[in-house]
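In this view, the complex is presented without one of its protein chains, the others remaining in place.
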């Protein structure tokens, strides 16, 4: 007899438990048949879904129509659409500061510019990276890993790494010092901080999108390129006439995916800037979080209303994505 | 050797016209080397910094490696004194300890003969620098702060959530891939729909549900909302669809109950997909921040991420500790990256999930 392996030692008690569970489940199977067992297997997941995803989704609408600072629904008063009208109450619709919830509109504005700049720059760099990684390259998987590395880092770690680099005695100032420039407190400057949030979030997520685009590039049949080479097509033309059109559906999905993620930006920026200086990097999720929980004047109803507005944007984006996916599928069939 | 170099430096020019560097070759290598520095540099810098003493951290310009000015206790002086290489008028160099500085003149003593004071122009002396790893940046937070607690909380949340995720998701995936029943497509649709419900949209009502269930300030409140991941169900279902139904029929003929079929047949055969999901789940749960931040308000319950962000947000940030703890927080992810990177990248490329 061989000595029992480590895995069998670990599995033995688990198997014993499973055997004990089996007896009542056999009775359940007798009683309900195989169809009943399907329900049994599905139940835990659906229960958790129901309680922690679907229920909140429904409650959110109710929540957004109630007022007060209490968290339990029963202790909150119904106030109809007051939270929404509060969000939309402005003297001058062109100036966010004239709105009652100026913080909300600041967050909306910040988020908008963030999304536009971050997504466009990130997809551009991701595309370039993917194109480069798709070349005939020594140690390609190493290079792929290089760009992918930050993707796995936790947002808090990302925030802290860059906070450390951007601080007064940080690496960035050191670099500038080497070129004879003066150190600067980057994170107290509104514009530089905003730029930093974009840069940092591109740094953290670009590798992920590069990877998906790379998968799209590699799905383009090689023989198309060979045919183009036989025809003596110039590389630039190959890119514009073959690579880009064939990559387009993949690229569109990636853009929408990036948009969806970008709208929800929070973690790493919160750690990096805390929304500051002032409200210059206050984004929607942070607004919802602070309105709902963190501030002394918390207003969960208002936070819920804001989150529903944000959810609407996300749903629209998701539907666009599904639409693109569908079209891509149909194309594939044809 | 020549072959290796040729292989590594393979380029468009060499491939196409046979000689010369095409501009795209140059661009490629600039991009790759630049990427290498930008992607890894910050983390490496963080790691070096985490080994520096507070004094070294405060220096500007900073040194890359953790150098400190060495000190010595000298007879007749209470405090340890800084050591300097001093250039003597005769041109020789001696190691002296600085007692005090008056204007441009430093009063120094020889540590071995502390009797006589030597006066040295401050431009003629340079500090003796030695490499010193401030390991107590790492030990202190565990001993004197709650970081050991936070580490434990993070490990607990990650492990428990991953185990539950694997069990619950695989059961659901099994039901959705191997049974025909009414409402199957509805269930699939519901799960698909939840893919687009991010935490930021439901955090307020979710918080009230967690409170109602008495899970506020409980690690279970952090764990439970995360375990029914739709992505997990999808990967596993996709994989289980490839297991032939005849295998299940064979097991039924072999008197296996449906539970046994799940446990003894389907789960072992789904191991590769389970491994991918496990890796993802570990990374997800380890990195979670916003939700634990909402649910946990008592210090002893913080996860590493929450603890780190709270400490780093304090007024006088103790960077030497924060940096060290950031490195600790990074370690599991870096390990995952080093050993399982291939798994993850192919997983992402195949499923487009993150």
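Note that the chains are named A and B in the order they appear, and that numbering of residues resets to 1 at the start of each chain.
FYI, a contact is a pair of C-beta atoms (placed from the backbone, for glycine too) under 8 Å apart; a residue touches a chain by one contact, two chains touch by 3 or more.
Note that contacts and distances are computed from a predicted model.
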{"item": "Chain excluded from display, named as in UniProt, from \"Protein-glutamate O-methyltransferase CheR\", \"succinate dehydrogenase\", \"sn-glycerol-3-phosphate ABC transporter ATP-binding protein UgpC\" or \"NADH-quinone oxidoreductase subunit I\"", "value": "\"sn-glycerol-3-phosphate ABC transporter ATP-binding protein UgpC\""}
{"item": "Hidden partner chain, touching residue among B:108, B:204 or B:251", "value": "B:251"}
{"item": "Interface with the undisplayed chain - residues on chain B", "value": "244, 246-247, 249-257, 260, 264-265, 268-269"}
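Going forward, only the chains that are shown with their structure count from here on.
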{"item": "Averaged-CA centre spacing for the pair chain B and chain A, given as whole angstrom", "value": "18"}
{"item": "Contacting residues of chain A [partner chain B, same complex]", "value": "18, 21-22, 25-26, 29, 34-35, 37-39, 41-42, 44-46, 48-49, 51-57, 59-60, 63, 71-73, 128-129, 132, 135-139, 141, 143-157, 159-165, 168-169, 171, 173-174, 177-178, 183, 203, 207-208, 211-212, 214-215, 235, 253, 257, 260, 264, 266-267, 270-271, 274, 284-285, 288-289, 292-293, 300, 303-304, 307-308, 310-311, 314-315, 318"}
{"item": "Of chain B, residues touching chain A in the complex", "value": "7-10, 12, 15, 24, 27-28, 31-32, 35-36, 38-43, 45-46, 49, 57-62, 167-169, 171-172, 174-176, 179, 181, 187, 190-191, 194-198, 200-209, 211-212, 224-225, 227-228, 233, 257-260, 262-263, 283, 286-287, 289-290, 293-294, 305, 308-309, 312-313, 319, 322-323, 326, 329-330, 333, 336-337, 341-342, 344-345, 348-350, 352, 354"}
